[in-house]
Structure formats: C-alpha cells, structure tokens
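First the structure, which I've put down as structure tokens, then a few questions once you've had a look.
Every protein chain except one is present and positioned as in the full complex.
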Amino acid sequence: MIFPDCQELLLDVDDGILTITLNRPHKRNAMNSRLVAEIMTVVESVQDESSIRAIVFRGAEGNFCSGGDISGMNLEQADDDLVAKATWEFNRVFGRMVTTVNRAPQIIVAALEGAVMGGGLGLACISDVAIADENAMFAMPETGLGIIPAQIAPFVVARIGLTHARRLALLGDRVDGEEAVRLGIAHFLTHSKEELEAQLQKVTARIRSRAPNATAATKRLLLDVGVVEHEALLDAAADAFTAALRGEEGQEGTAAFVQKRKPCWAESDDGE
Amino acid sequence: MIFPDCQELLLDVDDGILTITLNRPHKRNAMNSRLVAEIMTVVESVQDESSIRAIVFRGAEGNFCSGGDISGMNLEQADDDLVAKATWEFNRVFGRMVTTVNRAPQIIVAALEGAVMGGGLGLACISDVAIADENAMFAMPETGLGIIPAQIAPFVVARIGLTHARRLALLGDRVDGEEAVRLGIAHFLTHSKEELEAQLQKVTARIRSRAPNATAATKRLLLDVGVVEHEALLDAAADAFTAALRGEEGQEGTAAFVQKRKPCWAESDDGE
Partner (left out) sequence: MIFPDCQELLLDVDDGILTITLNRPHKRNAMNSRLVAEIMTVVESVQDESSIRAIVFRGAEGNFCSGGDISGMNLEQADDDLVAKATWEFNRVFGRMVTTVNRAPQIIVAALEGAVMGGGLGLACISDVAIADENAMFAMPETGLGIIPAQIAPFVVARIGLTHARRLALLGDRVDGEEAVRLGIAHFLTHSKEELEAQLQKVTARIRSRAPNATAATKRLLLDVGVVEHEALLDAAADAFTAALRGEEGQEGTAAFVQKRKPCWAESDDGE
C-alpha cells in the first residue's frame, strides 16, 4: 500500500493494523490545518482496503493531542473578511475530518496518554475502542479562552451523554484516565506505558479475530441508530445479515465454528 | 387466562406476574423461529390484560439465551432465493418480536444467568428491570462468525449507549455480571441463585405496589422520548397526567395516600 506523503503524521502498517501517530511533539501534537488534512487523506485512502483491519491513533512523545493549533492560522497577513473565512474553514474542516473518521469501515483505536484536550478529545470520542493511561488529562478548556468547543460538541455528547458533556464543556474541568473510563470517554484503563502497549496488543489481537466486512457492516449499523428510522433500520439490518451469512465470510465463519478451527481471517490471531 | 400452546416456552402466572421461561436447554435456549413466534403470541395475548402486571423472562437450566439458532433454519432443502428469503425473515421476525416486547404495557423483568449472547442480549436490553448473576456472560460474538448483530443493534445502543456498544459489538468481548451492571445492561447484581430469586421477589413486590394503568402510560411516555417532538410529547404527557389523576387509579392512589393506607392495587404487596 502506498500512502500519501505526510509531514505531520507518522504512519506504520503491521499485519493489517495502520497506526497513525500525530507528530508535532513541540506543540503537544496540536492540530494545524495540514495535520487535519493529512488524517483525512490517509483515512480516505484506506476506505476500500479491507486488508486494513484497524486504525490506531496515538500521539508522539507522551501526549495524544492538545487541541487545535490556532497559532498556525497566519491571521495577520489578510484582510478582515479573509481572516474570518479562514478561521471558519480552519474550524469546520476539523469537524469534517472527525465525521469521516467516525464512519471509517475499520475499527478505530485510540491510545490516550498525556494531553487529550479540545480537538484531541473530539478525536478520542469517535474511537471504537479507547485505552486511557491513568495519567492522561482530558479537558475542554475553550470557554476559559473566550472560545467554544465547536466541532467536537456533537461527538462529545454522543460519547459521554449530555449530563457529563455539560459539566466538562462548561466548567473546563480536567479529568484523569480513571475518571475518563468512569465517564465513558475510554474503555480500558492502564497504569504504565507497558500496560498500555499490552492492552493495545490484546485489542488488536481481538480485532484480527473479527471478520472485516462483517465489522464494517456492524459499525455502519451502530452509527445509523437514531439517524435512520427504527423499522427501516431493522429492514436494512436484515438485508445486511442475509448478505453476511450467505457471503464468503459467513460461510467460512460458520464452517470454522462447526469444525472447531479458526476462520481464515483470524489465522495470525492469538487472542480470542 | 388461557395462553396459546407453547412448545419452546414454559409459562407460569403467579398473582399478576407472568413468567416466560425459554426452554431449549440443550441449545442453551437459543431461539429458533418457533420460540420467537411463541414469545410474540404470548406477549400480544396479554396486551390488554391489566391484571398481568409484569412479564419475567428467564432461561431454563442456568442459561438465559445463547442467541439465534441458525441451525434450525433448514436451509438445505430449498433453492437459493427461497433460502435468502427465509434467512431474511428468520432475522427480521426477531426484531419485530423485540420491538413488540419493548413496547409491552407490562413491566418487563429479565433474570440473567449463564449465556446472554447475541439475540439473548437483545432481549435483555429491552427489559425495564434486569437482574444479572455475577457469573452471567454477556457477548455479541457475531462478527467472529462472519455475521452481524443485526436486529439487536438499536436495542443495544439504546441500552448502553454508542460508546460501549461499539466496543462490545466490534471486539466481541465477553463481560460478566458485574461489568454488565457497570455498563448499564442490568440494574442489579446478585451473587448466588438464592440472591437472584430474592432480588426477583423484591422487584415483583415493588411492581405490585405500582398502579397498572399509570405504569403503562409512564412506559409509553419514556419510550416516546426522542421519537415524538419535545413540545408535542409534553402536551401528550399533560393529557395522560390529567386522565390519570382524574381516573380511578389517581383517585384511589391519592385517597390512599391521605388515609395512610395501601391503594387497592397494592393489597398483596409487602414491599414498599
């Protein structure tokens, strides 16, 4: 697979797992326009690649992501209307990227260490599986700066519910890994670098035991709940079920189950 | 009350509580088409019976329900189109049944022991009150078999939220009773067969202290949140409130309160 050239990201593929590392450690991996565009391009480039089973997001040098890097907007050089337009685009494009990653057919994993703030929290909130280090620090500091958590709001509400989103967005409270798991930001809590890597291995092993197309169909279905009307959703779900059971993966999966062997897609798996 | 003949269910009525026991222990109570149809028929048959205050679902011989029993579909004998159609119907009819039970006017209770998997988890997710044994095992194993958790997806998302649904559906992780309570699948955790029966007694005693028609109206209202527009919902809620307060139950309930006695519907109640 040939990925687009990236300046702000490190990319790595290992046995079907693509790892995207946000790589602006001098800014605690704050996202500028280029970084956001690069994530969008990379994720879209693997959209039809079922050989890529998962995308792991993490940050370079101990922080996940400290938010949007407003300093990179170069606001001084332009007239007022142009600056307003650039500000709008800078903000909006981030929401487009998060919307796209949320709907990626692959399983999205987030490894959350250090700062997970503002836009970084938004990105964490669309992961299918999130692992939080106990020392990670989650916050929406925006209103303390006179600005707002704009593009991330719907993803935070979908993640932790309105009740907790109100407190975190309006008070700007910082929460650690343990509280993040309690609030539902993350699924797994780890207590050291080693434990985080081990948990990541466990998760990717599980991912390799799952059928890729069935995974993509399941994810689409979950994200359509509340968007598509109930009976129409269940009709579409029955379509997808029938296609899956009668397709290659369903035939192989049920045969492997009867024969008490691993299905072909799980051959490198040592989890389960 | 005369119930329809059932092959796959055991039925019992005790002082207003109907217990439906899934009774295919050789398959860990996996649901075939007949079992699904029988649940539908029984639940519909008591739809207008306010003497039935609650329906308790449980499984025979230590398991709640291990999912859908695909083996019962008899796929070999028919041509391809017929098989596809049968598969679709087999799947879809389960969603229709769960949708119906979700909207039953009675309080639905689930006693969750052993396997609570796939479709069994879906059925658990529409209970109003769920009790989980610490050794119960909850999972959506579908994508490991190349298929998908199709009809249950919306009920799982409504039950535990998108965040936890993503992890459980996409990784197929098994969780025990304690984690099920933490995730919101169940309300009460018990540590032995005896404790589960005692908790069930406590719950049914509470149920007998509640007015049946007010219960049905309340349940309808809760299930309409997010479906009916906010102001219209509150208008309908005020209609229902007025009817309840001025109806037999409201008159009896408020009179009993003032007179410090139990209302007529709670006469056999020893809870509260």
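Observations
Each chain gets a letter, A and B, in the order it is written, and its residues are counted from 1.
The criterion applied here is as follows: a residue touches a chain if its C-beta (ideal position, glycine included) is under 8 Å from a C-beta of that chain, and two chains touch if they have at least 3 such contacts.
The structure displayed is predicted, hence computed values, not measured ones.
If you put the hidden chain back, the residue from A:150, A:205, A:228 or A:264 that touches it is A:150.
Interface note: of A:10, A:82 or A:171, the residue touching the hidden chain in the full complex is A:171.
Summary of contacts with the chain left out: across B:1, B:82, B:198 or B:222, the touching residue is B:222. Taking the complete complex into account, B:242 is the one of B:47, B:71 or B:242 that touches the chain left out.
Note that of A:69, A:113, A:128 or A:142, the residue touching the chain absent from this view is A:142. Interface residues of subunit B with the unshown chain, by the touch rule above, are 107, 128-129, 158-161, 184-185, 187, 203, 206-207, 209-211, 213-215, 217-219, 221-223, 225-226, 230-231, 233-235, 237-242, 244-254, 256-257, 263, 266, 272. In the full complex, subunit A contacts the hidden chain through residues 70, 83-84, 87-88, 91-92, 95-96, 99, 142-151, 153-154, 157-158, 161-167, 169-173, 226.
Keep in mind that, in the parts below, only the chains that are shown with their structure count from here on.
Once the centre of each chain is set as its mean CA position, subunit A and subunit B turn out to be 33 Å apart.
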